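Sharing a structure below in C-alpha cells format, with a few things to ask.
All protein chains but one are shown at their positions in the complex.
In this document, chain identifiers A and B correspond to the written order of the chains, with residue numbering beginning at 1 in each.
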Amino acid sequence: MSIGQIAIGRNRGYRKRLSKLGLLGWLAVFVLFIFGVIAIFGSALAPHDPNKIDLAYSYVGPIPGHPLGFDELGRDLFSRLLVGARTSLIGPIVLVISTTLIGTSIAILAAWRRGWTDAGLSAGVDIAVAFPGLLLAILLSTVFGASLWVAIAALTLAYTPSLARLLRSSALRETGMDYVKALKVLGFSDSQIIFKHLLPNLAPFIIAQAIIMFGYATLDLGGLSFLGIGVQPPTADWGTMVAAGASGLLQGYPTQTLAAGSCLVLTALSFAVIGDRLARIWGVE
Amino acid sequence: MRRYLWRRIGLGALTIVATTMLVHLALYLAPGDPIGYLLNGQPATPERIAALRAQYNLDEPFFTRYVSWITGVFQGDLGTSAAFNADVSTLIASRFQTTMYLVLISFVFISVFGLTLGILAGLHKGGIDSFSMATATILSSIPAFVGSFILINVFALQLGWFPAIGGGDGSLSSAISHMTLPAIALAFSAGAFVARTTRASIRVESASEHVVTATVRGIPRNKVVSRHIVRNALLPVISLGGLLFVGLIVSTAFVEQAFAINGIGGLLVVAARQQDFALVQAITLILVISFVVVNLAVDVLYWILDPRIRSEVA
Partner (left out) sequence: MKKLVLATGSAALLLLTACGGAAAPESSASGEATSSGIELVTSTPAGVGPVDNVNWNLADGEPLSLDQNLSWSGSQNFIGNLMCESLLSTTPEGGLEPGLATDVSYTDATTLVVKLREGVTFWDGSALTADDVVYSIDKARTNEVSQFVGDLAAVASVEATDASTVTIKLSEPNSLIRGALSTGAGAVVSKASAEGNANFALPGDTSMVCTGPYMLKEWTAGSKIVVEANPTWWNKGDGKQLTKQITFSFITDPAAAVAGYESGELDGGFLIPASSIKALQASTVGTLGFGDGSAFGAWVPIVNTERSMSNPKLREALAKSLDYANIVATETAGAGTPAKAVGVPGSWGNEKAAYQAAWDALPDPVTDLDAAKKLVAESGVSNPELVIAAWSELPDSVNAALVLQQAANSVGFNATINKIGFDRAADLFSGAKKEDIDIFATTYLSFICDPLYIYSQIGLDAGSANWGGYSNAKVSELITSALATTDDAERAKITIEIQSLLVADYAWLPTTTYPSPFFMSNELSGAIPSGPTHLWYAWAVNLGTAK
C-alpha cells in the first residue's frame, strides 16, 4: 500500500491560472478526460459484448474488428478494457470522496473544537495512520468476504487518518487566523464560517491532496483486485484483468496484462502529475 | 531516557493488546459459521465438528476465547491452521525469515533510490530536480504487481541474470540473488515516497537558520551539505522508514505471488481468502509486534542522532 500524502505549506496564491499546468500537465488532463469519457460511455462505445464468451476464440490475437484480440474465454479484450474503465475508476472515485469527506470533517472538527476533541481525534489518528491499508483490507475481507465495497471501506479507513492529520494542521493554522476571529465577533455562526470561509480557503489543499490520492487509490484498488480481494470476476476491471492475464504474459499472450496494466499506470501517473503541478501552482506542496 | 523508553514500551504493549483484541473481536463477530471453513472440505461427522468446536473454543464467550488464545501465544502455541492442516507457528517460522530477507533487501533499494533522488532534487533546482522528481513520479505509478511481471520477463527469462522464482535455500547469498528482482518491484513506490520526503526535508533544512548561519560564516558548501543539511534532513526520513516497514511486509503479498516466494504476505492473503482465522490472527500479531519493535528502534535511533530530543527527555 502506498502511504498517504506529503508535507504541507501555505495555501496562498492558489488563484494563479491553471495554464501553468504545462504541457505535461495538460497531457495528463487529456488522458484522464479520455478515460473519463470511456468510463461514462464505455458500454456504449464497446464494439462487442464484453461478457460474450466464444471459446473458439480463446487467446486469439488481434483480428479485424477486435484490435486487442481475445482473452482466455474468447471475450473481446478491447471491449472489456473499455467497460472495465468504469469499475476501475468508480472505485477510486468513491474512495476519494469518502476519504475526503471523512478526513476533512475530522480535521475541521479537531481544529474548530480544539481541546479534548482535538487531542482525542489526533491520538486516534496517530495510531491509525500507521496501520497498513492492505492489512486492513485483508482483515476486512476475511470477516466480510471479498468485494469491491469491502475494499473501498478498508482503504477509506486506511487513507482517512493521514489525510486528516495533514488537513488538521492547515485547518488549525486557518482557524487561528484573524479573519476567523473577526467573523466570530461579527456574530457569524460556526457553520457559516466553516462552509463560507474556512473550507474555500482550504479547498486548494484539499483538492490537490484528493487528486494525488486518486492516483494511489487506482493502484491500491487495482492491487486488491489482483490479489482477489477486490473486484470479483467476471466483472471487467483493470486489476482483475492484470491478474487474469498474468499467466498469459509469459506465454506469448501479454495483451491483457499489458493493456490493463498500462491503463492503471497511465491513470495513476496522470493523477500524480496533475496533483504535483496543482500543488506547486497553488503553493500547497 | 529510561523512563521515556519504558513509556514507549508500555505504549507498544498496549498497541499489541488492543490490536489483537480488535482483530479477534472482528473475527468473532464475522458472519457465518466458521466451522465450515475449519472443516475445509473434509467430511463433516458430528464427532469431528464437536472436536473442532472444542479445539477452537467456538462455544466460549469472546473474552474467554481471547484469553485462551493469548495464553497459548505465550506458550508458543499459535493454534492450528485449517487451510494448511498444520501448526500455525511451524507455517510462519519458515516463512518469516524469507519475508525479512525480502523486506530488508527491498529497504536497501528503497534507500538507494529514494535518498539519491531525494537528495539530488533537494539540493539542486531546475533540471536535476525536475528529472529526479519525474523519475520518482513514474516509479510511484508502477504498482509492484505490474512491475514484477516486467522484471521477470526481462531480467530472469530474457537476460537470465536472476532466478525467476523461489526464495532461495535460506542462505544470504541465495536470498540476495533470488530476491533482488522482487525487492526492486517492491521498492518502486516506496522509494518514490522516500525521494519526495527527502527532497521536502532537505528544502526545509536548507532554508533553516543554522544552515544560513553556517553558510554566512563561510563554511565550505560540501561541509554545510553533509553536516548540516543532509544529516538533519534524514531524521524525518528515518521515522518514515519505520512507518513503511509493516506496510512493506504486507505488500510482499504482491511480489510473492508473482515470484512464487513462500512468505508471510502471500500466506496472509491465502489465509484471508480461505477465512483461516488462526493464521490471520497469528500473522496480524507478528505484524503488530514488528511494527512496535521497529518504531521503538526508530525512537532510540532518533534519540541517538538528535541532540534536541535527548535534552527533551533527559
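By definition in this document, a residue touches a chain if its C-beta (ideal position, glycine included) is under 8 Å from a C-beta of that chain, and two chains touch if they have at least 3 such contacts.
What you are looking at is a predicted structure, and each value in this text was computed from that prediction instead of being measured.
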Requested in this report: Write down which of B:Y66, B:Y101 or B:F149 is the residue touching the left-out chain.
Outcome: B:F149
Query raised in the report: Which of B:S140, B:N232, B:Q275 or B:N295 touches the chain that is not shown?
Result: B:Q275
Report summary line: Cross-chain touch to the chain not pictured, restricted to A:G115, A:G187 or A:G252, is A:G252
**Report entry** Those residues of subunit B which, in the complete complex, touch the missing chain
**Finding:** 32-33, 36-37, 39-45, 47-48, 83-87, 90-91, 94-95, 149, 152, 156-157, 160, 163-167, 257-260, 262, 267, 270, 273-275
Query - Hidden partner interface residues of subunit A, rising order - result: 51-56, 58-59, 72-73, 145-146, 228, 232-234, 244, 246-253
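By our rule, only the chains that are shown with their structure count from here on.
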Query raised in the report: Cα centroid separation between subunit A and subunit B, in whole Å?
Result: 23
Report task. Within their complex, state which residues of subunit A touch subunit B. Result -> 1-3, 6-7, 127, 129-130, 132-135, 138-144, 146, 215, 219, 222-223, 226-229, 242-243, 246, 249-250, 257, 261, 264-265, 268-269, 272-273, 276, 285
Query raised in the report: How about subunit B: which of its residues touch subunit A in the complex?
Result: 15, 23, 26-27, 29-31, 133, 137-138, 140-146, 149, 152-153, 157, 189-190, 193, 196-197, 200, 243-244, 246-247, 250-251, 253-254, 257-258, 268-269, 271-273, 275, 277, 280, 284, 287, 291, 295
